[in-house]
Each structure stands twice: as C-alpha cells, then as structure tokens.
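With one protein chain withheld, the remaining protein chains of the complex are depicted in position.
When the chains are written out, they are named A, B and C in that same order, and each has its own residue count from 1.
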Amino acid sequence: MTAPPLPKQGPEISYREAVREAIREAILGDPRVFLMGEDVGRYGGCYAVTKGLLEEFGPERIRDTPLSESAFVGAGIGAALGGMRPIVEVMTVNFSLLALDQIVNNAATLRHMSGGQFEVPLVIRMATGAGRQLAAQHSHSLEGWYAHIPGIKVLAPATLEDARFMLGAALADPNPVLIFEHVMLYNMTGTLDGAGPVDIRSAKVRRVGRDVTLIAYGGTLFKTLIAAETLAKEGIEAEVIDLRVLRPLDTGTILASVRRTRRAVIVDEGWRSGSLSAEVSARITEGAFWDLDAPVERVCSAEVPIPYPRHLEEAALPQPPGIVAAAKATLGR
Amino acid sequence: MTAPPLPKQGPEISYREAVREAIREAILGDPRVFLMGEDVGRYGGCYAVTKGLLEEFGPERIRDTPLSESAFVGAGIGAALGGMRPIVEVMTVNFSLLALDQIVNNAATLRHMSGGQFEVPLVIRMATGAGRQLAAQHSHSLEGWYAHIPGIKVLAPATLEDARFMLGAALADPNPVLIFEHVMLYNMTGTLDGAGPVDIRSAKVRRVGRDVTLIAYGGTLFKTLIAAETLAKEGIEAEVIDLRVLRPLDTGTILASVRRTRRAVIVDEGWRSGSLSAEVSARITEGAFWDLDAPVERVCSAEVPIPYPRHLEEAALPQPPGIVAAAKATLGR
Amino acid sequence: MTDAHAIKPHLSREHLLDLLREMVRIRRFEEKCAELYQQEKIRGFLHLYIGEEAIAVGAMRALEPGDAVIATYREHGHALARGVSMDAIMAEMYGKIEGCSRGRGGSMHLFDAATRFYGGNAIVGGGLPLAVGLGLAEKMQKRSGLAACFFGEGAVAEGEFHESLNLSELWKLPVLFVCENNLYAMGTRLERSESQPDIHVKAQSYNVPAEVVDGMDVVAVEAAMRKAVAAIRSGAGPILLECRTYRFRAHSMFDPQLYREKAEVEEWKKRDPIDRLLSWMRQSGALHDADLAAIEAAVAKEVDRSVEFSESGKWEKLETLTADVYAGEVPP
Partner (left out) sequence: MTDAHAIKPHLSREHLLDLLREMVRIRRFEEKCAELYQQEKIRGFLHLYIGEEAIAVGAMRALEPGDAVIATYREHGHALARGVSMDAIMAEMYGKIEGCSRGRGGSMHLFDAATRFYGGNAIVGGGLPLAVGLGLAEKMQKRSGLAACFFGEGAVAEGEFHESLNLSELWKLPVLFVCENNLYAMGTRLERSESQPDIHVKAQSYNVPAEVVDGMDVVAVEAAMRKAVAAIRSGAGPILLECRTYRFRAHSMFDPQLYREKAEVEEWKKRDPIDRLLSWMRQSGALHDADLAAIEAAVAKEVDRSVEFSESGKWEKLETLTADVYAGEVPP
C-alpha cells in the first residue's frame, strides 16, 4: 500500500521506519526517555519497528520485558510518576486487555484523583487492526474503547508524517498518550519532504470535496481515499477527514465539513455496535442536525470474531466498495 | 429508592433478594449450576446478595475464590465448556478489567472460532455504577464496552422483575451472558405479584407517552421515570424505554417509539464520549432520521474520574433535572 | 521471625516514644473516623487499620524522604506515619479541598507529593506494578531512593504480585514489597485464598529474598525494615517482607464479620501492638509515668483540630468538576 497524499520526492521511507526514527529522536533528545516492551530489543520488535535500537542505545534504554503486560504497563506508569518519560510498547492491542486495569484505573485517574499533584507523562504504543489473517484473537480494533476514557489521549497516525512526528508531540504532552499503529500501515512507503512537527489536537482534511464528508482514521484512511477516487470518477467529490486524534475528538473540524457537504459517512474498523463511529455519528447529529440532508452512515466491521480465511476477513472489514455505496446512499444514489 | 411501576401488593422484596432468589432457583433447578466469585460464600457477598447461600448449598455450589479475576472468570468459561452452567460473580465491573481478556478472547470467540463445535453457556454477574461515593476506581459504568463484543449478550436488569427472572433466562441461553446490576438498585423494594419469566431479547416501554422518547437502562431508569413525572406536570408526556438488553439492542422497539414521538433523549451513566448512548443515537439517526423533529439528545456522565464528595459525584452523574432539560430541548422549550 | 532484640534499631527512649506516639495517632485518628462515619461526615468505603499500626509505623521510620510509598485503600496509617498532616488527611475524608487529594479521593485515595506518597489504591494488587516503575525511575536516574509497596495477603493471589516480583528482581530494582498478612481478605481466610499459605515462601519463585516479621511488634518491624532497606540501597534488588498481623475491626463499615469467631479477634487483641510496646517500655523503664497521658492528650488535640479543620474546609466548586482530568484545557 502506498500513501497517495505525500509528494514522491526525497528518500523513500516506510511507516515502520518513520516510527523508528521518531523513537530514535526521542531517545537521543531526552535522557528520561526509554522504550520497554516485549521483544523490542533482541528480537527487533514483532513488526520490526525497533530493529537496531538495542544495538544503538543499549539495554538500559531499550528494555525487553517478560510476558507481563499488566506489570510492565504499570511499571511504565510508575516510572512516569518517578520522573521518566517511558515509551511502553504493548505488542498489539489484543494483549493490552491484560493491562487495561492499569491504564483505566491508574494512568487515567492519578492526576485528577491526586488533586493535580501527580502526573503520568507516559506514551503507550501498540499495533492495532486486522488484515493479516491472524484470526479472532489477533485482529481487534479496540482503540474506540480507549477513546472512552477521560484522562488519556488517543492517537491514530495514518500517514508517514504522523507516524514520524506524533510520538514527539505525545512525549511533550504531560498527559498519558496512547498511540495506535495499524498493522497494515507498517509497509506503507513515501517521502517526508517538508514534513515536520504535528499537533495532537486536530483532525485533518486529507481530501477536499463538497458532496459528502467521509470520516476515517488509522487503517481505514487509505481505503477511504481510494473510495473517494472511485466516487470522483462518478462525479461525486468527497471530502475525507482523518480523525488523527481519537480522544479528544476534534468535533469542530468534523462539523465544519459536514455543514458544508450536508452528508457524512464514518468508516471505522471496529465492530459496528459501540464503535467510535457511533460517537462521531452522535456528535454530528447533535451539532449539525439541521444541516444534514441525509442520515449519517457508518461503514464498520461485521460483528464477528475476525475469521482467518482471506475472503472472510476481507468481507468482515470495511472496504472501498462499501464506503462508495454508503456515500452514494447519502446522496440518494 | 422504590420501584414506581410495580404494584404494591404481596410481600415486599428487595432487588438484592430478588437476585438471591434467582440464584437459589437456578441452583435448585439444575445440578450443573454453581456460583463462584470473591466472597460470595462466607462473607455473604460484597453487597450481601448471596448471604445464606453457602449455608444452604454448601461449598461445592457456592465457591469463594481467591482474588484472581482472570483465573476464576477463565475457569468459569472452562467449566462451561466442560458441561457446567456456572454463574460467576465478579464483585464489581471495576475489577472485571482484570478478566476482560478471558471474556473477549475466549468466552466471546470460542463458538465461532471452533466452527460451532463448542459453546460457553456461562453467566457472569457484576455490580456496576456509581452513587455510593466510592470515587474514581470504584464507580465505573463500563457495560457499554461489553455491549461492543460480538459473541456475548449483555443484560441490565433495572426492575425487580428483571432482577428476579433475567438470570434464569440467561442460564437457559447457550451463549455467554453478562448481567450488570447497578449498585444503587440493591435496596430498591417492591412486590413481585404477577411477575414471571422474562425474555432477554426486548426493550420495554415502562411509561407510555407521545411527546418525547426517553431511553434509559439499569441505574438511570428510575431517574428517568422521575424526570418523566416532572415533565408530565409541565404537560409533556414522555415515553420511557428501558433497554434491558444492551446486546443485542432491540432497535425495533426504540425506533417504533421515536417514529411516534419524533424526539429522543438517551440517558446513560457511562462517560458521554463513546458510551452506549452514542450507539443508540447513531441507530436512531440511521433508522428514523426522516421522522425526527429534533436532534437526538444524550444525558451522560461528565468526563471525569468520578470524584468522592457527594456534590461532585451527583454533578458528575445523570440526574433528573438534566434529563428534564434535555427532553425540553428536543421540544424547543 | 526476626528477633527484635537481636537487631535493635536506635532504641532510645525518644525513639520508642516516637513509635508509640505514631501508633496512638493512627489509632485515635481512626477511632474518630469510625465515629464520623456514623455521623455521615465520612462516606464511601472506610477501611480501618486498627490492630495493624505497628507495620506502617515501623516501616516508615526506616525510610528516607526520597523514597516513594505506595499503599492500598487501608492506608490512613501509612499516610500518617509517612508524615502527611492529619489535617489534610481528615479533610480528605470529609471530601474538602483542603484534603491531601483536594477532597476528590476520600479514604481510599490519599496522595501527597511532598512526602512521595503515591496513594491510596483501591484495586487489589494495582499498586505493585506502580512500585516497580517507581523503583525503575530511581535506578535509571541513579537516585538512592527506593519504592516501598504495602499490600494485603489477599493481593498475593493476583497476577500482579507474580508479575511485579519477577520484573523487579529481573531488573534488580530497589523495591521493598511489604505484605500485610492479616489473615483475611474481606471474608476469605488465607487458607482459602492461598494453596501455599506461607507467603514468604513464594519469593523463591523469583529469587527474591524474603523474611517473616511479627507485625504486632513495631520494634521488630522497624528492625526488619532497616535491614531490608539497607540491602536494597546497596543494590541487592527487591525484598519481600511478610508481616503477620490482624485487623481488629471489620473489613469496612459494611461488614457483619460472619466469617470469623469473636474469640479469634479477642485472642489477637491480646497482642495489640500499642499495648505490646507499652508493656515492653514499662518493663525496660523507658516509659515514664506521665508519658502516655501526655501523648494521648496531644493526640486528642491533634485529632480534634483535624476535625475542626475539616469542618471549616471548603467544597470544591462545581465549575472545577473536570479540572485536572488533563493538564491544560482538553475538551472531551
């Protein structure tokens, strides 16, 4: 998969390398930063993101942990309380359930509950999503759950630029920040010419259009851009919004677009019921009801533990044809 | 708190006692049924629900577990696979995060992933919600998260009748079923005259009205009924729907009501962003957009770890005045 | 069991009086809390430490200001012994902004940055991973502090105990794990929660040194703590101390205590840590006639003052309900 919106100049870099560069920069720039997680060191990372970092930075800064998600995520929280700036890698969101108590009950609460005395400047990175035929226990898209928790911020870098620069912004933020890297993006390549520091506040319009607003994030952004190209061939100009930040949601950018296009489709790889798409839909209804010319549509994953065979996995996940159909439905076509 | 909709006859019974009776009936009726959880036996249950059951049924059927949520919930799943009909009590939803991996990755997936060979006829009960000034780590309302998971069913008994009879229906169901008992309901009393077996498929209209549909469940139902009385005094007749079943959602009952009233307010004790209320709102937009005379409103918890002091806790949770205001807003009043 | 008389810490009269005073402060403070709970001044869950005071008091005396402390929902004693002011703790129980957590946490969530008191955690076992991280931060920043982590024997059954001991020993972190074994987790007796009820034996699974201490003997606790703290500061990695104790009161204010015999409670009360220190001080001549009365009078005054302080404290305004959820303004 390639990244259409980035200009094709300068050296090619992959999403994987962009994340690695971000980690390198962070470690080089701040002695308090270190990385810990399962197989981030000697193995080089489950998705090869951290390859070479152990050799470059040594075992103090690049820490292989045992299989103990609750303890090492909790240790990241504790280390942040103690003055460090940890980057904790949970191999994938599927395993983060084992650490969820630490995130919900400690990372998210400590600042408020302590009356503002303590803070948890922690970054947790994890791979998310399906598409590699890894079946029911290894294909979750649960970032929408994390976006429900007051006290944490949730990011979904879907471009090389965000992969390269969101981490720095997250580490500079005194709040606990979770970064979800979609597994199907790691091999995406492009160039970073002109790219630089990014904010972790705003959604971005990745394609301008006037007929319908398509809202996506993470692994569904490029499927949505593909759908927009298909729509364009049929004379429908879709605006594509990349949410980027799942908590706090940039409602302003969403509403401004929908008020113009008067139609919206949300694309979310989470299972439909109770996914983040529902929140976005509800906010559109609340903020732009009188501007809507059609009900807000959602394109999400089928409500099934993701099956192994390719054809079933593809059928279970949002795909460009479904996005096209939903966009057309908002236009009565 | 008392239960307005139930006729005041026959012996008074509390919600707590209704749940206990349901457990007794289940154990008496099926040798495969047993109860396990922290302090369900000798202590009598954190909320005294299971008091006396150990004495009545002995330690084989009423099993005190160590503090090991992941292991004993997983053991419940395994016992169900092995032919038992376990009722697992997780003391409160707050601690269920420690067992979430077992629920998401095993209970919810095994039937589908095994090609339909295995089933997990398990019931997990837990207390949920705030209102007892237990602060940030003991006041979660995370049933909306569970309602996101394909493969499980999620119930929220809000009446004595449902507290008494949903468990039986859940045990008769071959799917894993989670039951959320709101902590503020345990002391609710009333009579069970004429009450009998209930379904675990449908939402129920608890109050008939024509002007606006108020949708609630669990701990917010009675606040919503109070709000409806207030509205009635101002000439607004609200219809009140009790969701009862959070997964699968009974969209039909919701839409039928909203198509009549043309206005909807959802009341949910979860934090607003990403709560179940968002899903209900999205479904109303999807199914009744052209019938709506006003945007769907939501009354939810403030996005804050629930604070300890009573005035702050009250301010953080949905309350009748907020429900009244939201209902009026849909009527432009 | 550690022989308290073998590795005696500074057993000066002043020191013993200090230990006594701290235990009495905790005892009287909590007795007042129970009263205030009946009056509905304090709400939520209230877990009393009465009977177990020797552990927090003995332990805190062995720590330095740079050390980090993590405790559970049964942590009034730890906060007091650590040096958090009684006023701030009582105001927290009232839920007033003068409280040590600005009133937001209540009994289960006492916090204090000045004394590095990291709570107050209401999830059983939830504090252990934090302690590992606090220890890691000390080590990585080459500071001499350690993290002292208190938890009940019930928490030992949680996976967090297992994962945290292993991780801290693997990385040789300065963490002191203090298990307050009071024989019950709510209504579940040790033998029904642990197939191997000797908690300290479990440390072998991680190559972590461990010791059992008589948790009703404040001098023994302090001695064992000093030894452990010294070893940890010298780079030995984590240590587990199992302190055998008993809670004299109910688990919380809602507990009818159906699960234990009154006789058992009475038996343990004979080993009351305050009485025990008192009689030992009397025997050894360290207690002068007026000492106890003076301490009791001073403590009574301190407790009364904390109540007044809290009564006259202020409620947080509704406008700041969501302040401090994030640093800075963050819309939901």
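Following the convention adopted for this analysis, a contact is a pair of C-beta atoms (placed from the backbone, for glycine too) under 8 Å apart; a residue touches a chain by one contact, two chains touch by 3 or more.
Because the structure is predicted, anything quoted here is derived from the model rather than measured.
Colleague: Would you list the chains present here that the left-out chain is in contact with?
Modeller: When the full complex is considered, the omitted chain touches A, B, C.
Colleague: Looking at B:Gly37, B:Gly129 or B:Pro150, which residue reaches the missing chain?
Modeller: Selected residue, touching the omitted chain: B:Pro150.
Colleague: Among B:Asn175, B:Thr230 or B:Gln319, which one touches the chain that has been omitted from the display?
Modeller: Spelled out, the listed residue whose C-beta touches the missing chain is B:Asn175.
Colleague: Decide which residue listed in B:Gly52, B:Gly78 or B:Gly287 touches the omitted chain of the complex.
Modeller: Missing-chain contact among the listed residues: B:Gly78.
Colleague: So that we can see where the missing chain sits, which residues of chain C does it touch?
Modeller: Residues of chain C in touch with the missing chain: 157-163, 165-166, 169-170, 192-196, 201-202, 204-208.
Colleague: Which chain B residues would touch the chain omitted from the figure, given the whole complex?
Modeller: Residue positions of chain B that touch the missing chain: 32, 34, 60, 63, 65-66, 68, 70-84, 86, 101-102, 105-106, 110-119, 150-151, 153, 173-175, 248, 251.
Colleague: Name, in rising order, the residues on chain A that touch the hidden chain in the full complex.
Modeller: Here the touching residues of chain A are 38-39, 41-44, 46, 64, 66-71, 94-95, 98, 132-138, 271-273, 302-305, 307-312, 315-316.
In this text, only the chains that are shown with their structure count from here on.
Colleague: Centre to centre, by mean C-alpha position, how many angstrom separate chain A and chain B?
Modeller: Computed value for the inter-centroid distance: 31 Å.
Colleague: On a C-alpha centroid basis, what's the spacing between chain A and chain C, in Å?
Modeller: Computed value for the inter-centroid distance: 41 Å.
Colleague: Counting only residues that touch at least two other chains, what does the list for chain B look like?
Modeller: Residues 70, 94-95, 98, 135-137, 271, 273, 303-305, 307 of chain B touch two or more partner chains.
Colleague: For chain C, what residues touch not just one other chain but two or more?
Modeller: Residues 103-105, 109, 121-123, 126, 159, 322, 325, 332.
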